[in-house]
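Mind looking over this structure? Questions follow.
Missing here: one protein chain of the complex. Every other protein chain is in place.
To keep things simple, chains are lettered A, B and C as they appear, and every chain counts its residues starting from 1.
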Amino acid sequence: MTMPFSLPLTTLANAVPPVRVLPNNADGFQEIFFRTNGQTDSAVWTDGLFMLTFWFSTFFFVLLMGLLVYWCIIYRRRPGVPQKISPSHNTPLEILWTVVPSSGMLVIFFLGFQGYMDKLVPASGALQLEVTGFKWDWKVSYPDGTQTGQTVTLGGRNDIKVHALPEDTEVSLRLLSNDVIHAFWIPDFRMKMDVFPNRYTGYGFRTPVLGPEDDHPEGRYRDHWVFCAEYCGDLHSEMAAVLRVMPRADYEQWLKDQGSSGDPVIDGKRVYSSMCATCHTVNGAKNIGPSWMNLYGSTREFEDGTSQIADDNYIRESILNPNAKIVKGFQPQMTSYQGVINDTDIANVIAYMKSISEHVEQPAEGEGEGEAPASETDAEGEG
Amino acid sequence: MTTAETTHDHHDEGSYLTPKYGVMGTIWDWMTTVDHKKIGVMYLFAVLFMFFLGGVAALAVRLELLEPVRVAADGTITGQLFGPANPESIATGNNIFNRLFTLHGAIMVFMFIIPSVPAALGNFFLPLMLGAKDVAFPRLNLFSWYIYVVGSLFGVFSIILGGVDTGWTFYTPYSTTTDADHWRVLLMVLAAFVLGFSSILTGLNFIVTTHKLRAPGMGWFDMPLFIWAIYATSIIQVLATPVIGITLLLLIFERLFKVGIFDPALGGDPVLYQHFFWFYSHPVVYVMILPGMGIISEILSVHARKHIFGYRAIAFSSLGIAAVSFIVWGHHMFTAMGELASTIFSALTFLVAIPTAIKMFNWIATLYKGSIAINTPMLYALSFLFLFSIGGLTGLPLGALATDLHLHDSYFVVAHFHYTMMGGTVIAFLGGIHHWWPKMFGRMYNERAGMIGCVLVFIGFNLTFMTQFFLGTQGMPRRYASYIDEFQTLHVLSTYGSWILLAGFLVHLFNFIHSLVAGPKAPPNPWGGLTLEWETESPPIEHNFHHEVLVQHGPYDFDTVVPPHCDEREFPLPETPASH
Amino acid sequence: MATIDAPNPDIQATGAQTHPLYWKNRGFAHHFRNADEQFDACKLGMWLFLSTEILLFAGIFCAYAIFRMLYPEAWAAGSHHLDWRFGGLNTVILLLSSWTVASGVRAAQLGNNAALIRNLVITLICAGLFVFIKLYFEYIPKLSAGKAPGTFFSYPYAHDPHEPLWWSIYYIGTGIHALHVLIGAGLLIWVLVRAIRYEAYGPTEYTMVENSALYWHLVDLIWIFLFPLLYLIH
Partner (left out) sequence: MSHSIDDVHIPNPDFDPTDPHATGQGHHGHHIISAPTLMIVLLLLLFFTALTVGLSRGEVWVQDTFDIILPNWLNIIIAMSISVIKATLVGAYFMGLRFDKALNSIIMLVCLAAVVCFLFFTAIDLGNRDSVSAVRATVPTPGGTGEGLDKTADRFSTALSPRISTNRMPITEFRRTERLNELALKQAEDHGRIEPNDEDKAAGEAEFWRIYYQGYVDKGKHPHRHEHDEHNYFTKLPDHFAHHDDDALEPVSRPDVAGVADSSPNFSFRRTGKTPGLFSEGSEHASDHAAPASDH
C-alpha cells in the first residue's frame, strides 16, 4: 500500500525544534474555550496553537470591525453632505495585506503539522491497546487479552464503560471497526482518529501524571471521556466510554480484577455489560434488540412466521449469525460477533441468560439477578 | 431629465409580471416561460420553500437538544412531538433526531443553498446586468428549473416515506447498509444526483451567457462583480458537479448491486468515497459562498455610493478561490487520510484563506470616505462582513492539523460552517433580496420592519452559533441526539437563539407579503445604482430593455456619473471634479 | 449613460412576434445578434458539456487507478480475462465511426445532404456493431461464467481476492460508456431523421450536426483510454 517513495515527514516535522507556543494555563479565554488544560503534552501543544490562532484572528477581526464601525459612523449619509472622492485601489497596500496574513498562516500550518506528527506517531514500547468500535460501543483489549466489563454512572449517564490506564505512561491505540466508520475522540487529549472496518488506524499519547486533586473517596484516579465523533447510527450519541487514569499499582490490580471470577454467571454478566448492554436490556424493556429477561427457554416467534424455543444452540447462532432468524418486531440490525467473542464467553453469556430467566429453575438461594441493571456499578468494586 | 419620463415610444411592452392570458393562461404562461426573469422568480419561491422546510427541521433539532436525554424512560422531545413508534425505546427518539438533521442538511445544501443565489438571483440579474435580453439557452434554463423541481420532489418523497438517516454526506458504509429494506435512501441519493444536473446546466448557461451576450462596450473588467462571482461559481458547478454525479451513481450501484467499490466488505475503500464526495462538495461550498460575496460587492458599493476598492483584486480572487477550491478538499478528512496527504492538503488549505482575506480587506476599504446609507441591504452587508470574518477566521484552527484533530466533527465545525454558510450566504441572500426586491417586484418593502428583522436575525444567529464554538472546543461531538450534563447551559442558549432567529425570519416574511400586497410602487432606481439592471423599469419589461444597451461607464463610477433615473440633487456628484 | 437610441430591430421589425421562440422565422434566437453568435454560443455550450462528461468519467478512471495501485495482482488477473481482439475490433469500429461523423459534418458544411445521410447511416451501423460485440461476445459469456461485479461474483477460480472489484470497475466503466454510445446514437438518429425529412442542414445551419458529432467523438475519446486500460495493461 505504500508508494515506492514517501516523504520523510517525521524528519520534516522535526526540522525545526518544536517550541511551546503559549504558556499552559487554563485561564482567560483558554478557560472559556476548553475549561481545563489539555491533559497530555500534545494536547497542551494543541491548546497553545489554538490560542495563538485565536489571538492572530482576534487582531485582524478587531482591526477590521473597528474600521467598519468607525467609518460607518463618520461617513454615514447625511442630507446635504456630498460624497467624497476616494481612491479605488492602492497596489502597495493590497500587496501588504496579502503578504502579512499569508506569512502568519504559514507559521500556523507548520506548528499544526508538528503537533500532528507528535500525536500520530506513538512512542516505541508503548502500552498497546486494541480498540474495536462496533455499533454502538468500544471494546478495548489489553496486551494480556483482558477486556473491560466495569461500568459507572457519569455525567448523567448510566452504563458508561470504564477502561483503566496507568498514569504517566506512553500508550498506543490501534483502532479497528466491526461495521461502519466510527471515530475515537478523547477531548481531554485533544485527539481523535476515524475507525474503519478492514483498516487499522491509531495514535499515541502519554497519560497525565495524577495530582492531589485526583484523590477520591473510592481511590485515586482521573476520568477522561471518550466519544464517538463519526456519525454511526441510532445510538451514535450513546457511544461513550471513560478512560480512567490511575496509579500503576491500582492499574495492575484493576487489570487482575477484570479476569475470570470463576463463576460463569458473573463472567457472563460482565460480557453482557461490555458488549451487549447497548442494545439489549435485562429488565424487560424493548431496545434495539429483544430484552434478555426471561428470554432463555421462551418460545421465539420470527419474522418469517416460524418459531423456536430459545436454547443454547439458538443463542449461539443468534450471536454468531444474528440475521439468520429475526424475532418478530425487530430489525436485522445486529452484526455478527464471530471473531469478537470467544466460546467461553458465549457459554458465560448463556449462563447469565439462564440466571435471569423464569423459564429456568433458579438455584435455591437465587442471587437476586433480576434487579435493575443500573446498580451494576458495585460489581467490580471501584478501581 | 426626471424619473417620471421613463415611459416612451415602446410602452406597448408591459412588465414581465403583467398577466396576459387570464388565470389559467397566466399559469400556463409561467410554467412554459423561457423568460429568465420568470424562471428566476420561480426559483426564488422554490428555494424559499425549501428553506422553510429545512428551517423547520433545524428548529426541531435545536428543540430536541434543549435537554440532555439519556435514559429510555425519559422519552425525547422529538419523540413526543412526532409520536415515536416505541415510546419506551431510546433508539426511536435518536432515530427521529438522525432523520431530522439529515433532512436539514440535505435540504439546506442540495435544495436551498446551492441554487439559492445563482439560480434565483443569478437567473434574474445576470442577463440584466450584462445588458442581454436573456440567457444564452432559455429553454435549457427552463429545463433546469424542472430538473430542480423533479429532484426536490424525489427528496420530499423520500422524507414522506420516512426520511433518511445517513447524514447529508452519505458516508459509506453506513449509507449503503442503513435502511437496507427501503427505497428512501436511494430516493434521496437520486434527488441529489438529479439536482446536480440542474446545477450543471445552470452553470453552463451562465458561462456561455457571460462570454457571448455582454452588451456592446462591456469588457471583462466592466462587468459588475456579481457577474464575476457568478461566473466563477459557474466554472465550479460545471467542473465539480459531474464528479458528484458519478459518485452518487456508484453509491446507488453500491446499494442496489453491492459492487464493492466503497464497501470494505468486498475490499473496497470507504475513504475513496469521501475523496469522491469532497472533490465535489468542497468546491461546492464556494458555489454557495461566492455568489454571496458578489452580492456584498454590489450592495456595499451602491449603498455606500462608492467605487469598489480593488476591483481587479476582487474579480481575480473570485477566480482564484474557484481554482484553489479544487485542491483543498482533503481538509474534510484529516482524521481519515494518510499522513502525507493530510500534510499537503493542510498546506494547500491555507491558500484559500488568501483570496478570501483580500476580498475582506477590499470590502472594508470600500467604506472609506463613502456616503453610507444605513438601510436593510446595507445592514445585511455589514452583518455579512462581521459574521463571515468570524466564519473565515475559525477556519484557521480547522485547517491546521494539530487543532483539527481535536475540532474535527465537533460542534466547532458546525458553528464554523454555519457562520460561513448561513452567516455568509444566507445573510447575503437576504441582503440581495432586499437590495433587488424593488427591481424584481416593482414595490418597496417597509424599511423599518426590514431593519428590525435584520437585527433580530443577527442577534439570534450569534446566540445560536457562537455558543456552539465553545461546545465544540469543550468536546461536544456533532450529530448527537443526547449529551452529557455539562453541555446543557450552552445548548439551551443556542436553542433560545434559534427562536430569535425564527422571529427575525417571520418579520421578513410578513414584510415581503405586505410589500407584495400593499407596498408603495418602486422607482426604477431607488438606490442610485449604476449597473445595467437599474436602467430599465421596475419591474423590468419583458425584453429587459427598451433599447439596445451600450455600456459607456463602469459599474461603480459613482464619482463621475449620476445614476440613471435619478435626480442630480439627491445623488450629487463629488465636489471635486473627477480626474480619470 | 448606458443606453443609446438605436431602436431594437427585433421589436420594430416583427411587431407582434415578440415571443422568444420566433427565432424559427429568423434563423436565430431573439437574444442573439446574428447566427454566427448563436453558433459560437451553442458550440461553447457543447464544449462545456463535454468537459462535464469527461469529469464524469474521471470518477471511473480515478477508481480504476486507485484500485490498480492498491491491488495490482487483481488487476493483472482481471485483464487476462478480457480478449484484446474484441476490444481492438471495437476500437477500430469506433475510430471508423468517428471518421464518418467527421465526414458527415464536412458534408453538411458543403451542403451535400446525400453524403451526410450516407455517413450518418454508416456511423449508426458502427454504433450497433459496437454494442452488439460488447453485449454478445463480452458481457453475456462473462456474466454466465460468473465473472460479475461485487456479490454477483461467482467465478470460483479467482486468482486474487480483489477480483470482484476489477469486474465492478469493468462493468461500470464499459457500461456507462455503452450508455453514452446509445445516447450518442440517439442524437445522430435525430440528426439523420431531420436530414432525410427536411434536408435541414446546410452551410449556414449545421449546429446540430456539429454538436452531435462532438458528442460522438467524445464517446470515441473515452474508449481510446478505456481500451488499453482494460484490455492491454496487465
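As a convention for this text, a contact is a pair of C-beta atoms (placed from the backbone, for glycine too) under 8 Å apart; a residue touches a chain by one contact, two chains touch by 3 or more.
From a predicted model like this one, the values you see are computed outputs, not experimental measurements.
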Can you pull out the displayed chains that the omitted chain is in contact with? A, B, C
Hidden partner chain, touching residue among B:Gly55, B:Gly105 or B:Pro264: B:Pro264
Take the complete complex as the reference. Which residues in chain B touch the chain that isn't displayed? 1-3, 5-6, 8, 173, 176-177, 180-183, 185-186, 211-212, 214, 216-217, 235, 239-240, 243, 255-258, 260, 263-269, 271-272, 275, 279, 326-327, 329-330, 333, 337-341, 344-345, 546-547, 550, 552, 561-568
Where the missing chain touches chain C, by residue: 1, 3-6, 33-34, 36-37, 39-40, 43-44, 47-48, 50-51, 54-55, 58, 61-62, 65-66, 69-70, 72-73, 76-77, 80-85, 88, 91-92, 95-96, 98-99, 101-103, 106, 109-110, 137-138, 141-142, 144-147, 150-164, 203, 213-214, 217, 220-221, 224-225, 227-229, 232-234
Given the full complex, what residues of chain A touch the hidden partner chain? 1-3, 6, 9-10, 117, 120-122, 128, 130, 141, 145, 172-174, 176, 178-179, 197-204, 303-304, 321, 323-324, 326, 332, 335-336, 338-340
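We take it that only the chains that are shown with their structure count from here on.
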Can you check how far apart chain B and chain C are, centre to centre, with Cα atoms defining each centre and the answer in Å? 34
Measure off the straight-line distance from the CA centroid of chain A to the CA centroid of chain C, and report it in whole Å. 50
Residues of chain C that touch at least two other chains are 70
Touching two or more other chains in chain A are residues none
Which of the residues in chain A come into contact with chain B in the complex? 6-7, 9, 32-35, 42-43, 45-46, 49-50, 53-54, 56-57, 60-61, 64-65, 67-68, 71-72, 75-77, 81-90, 93-94, 97-98, 101-102, 105-106, 108-109, 111-120, 154-158, 179-181, 183, 185, 187-188, 190-194, 196-199, 225, 227-238, 240, 281, 285-288, 332
Chain B partner, complex, touching residues on chain C are 1-8, 10-11, 18, 20-21, 29-32, 37, 40-41, 44-45, 48-49, 51-60, 62-63, 66-67, 70-71, 149-152, 161-162, 164-165, 168-169, 171-172, 176
Of chain B, residues touching chain C in the complex: 10, 13, 34-35, 127, 131-138, 140, 200, 204-205, 207-208, 211-213, 215, 238-243, 245-247, 249-250, 253, 257-261, 263, 266-269, 272, 276, 532, 535, 542-543, 545-553, 561, 564
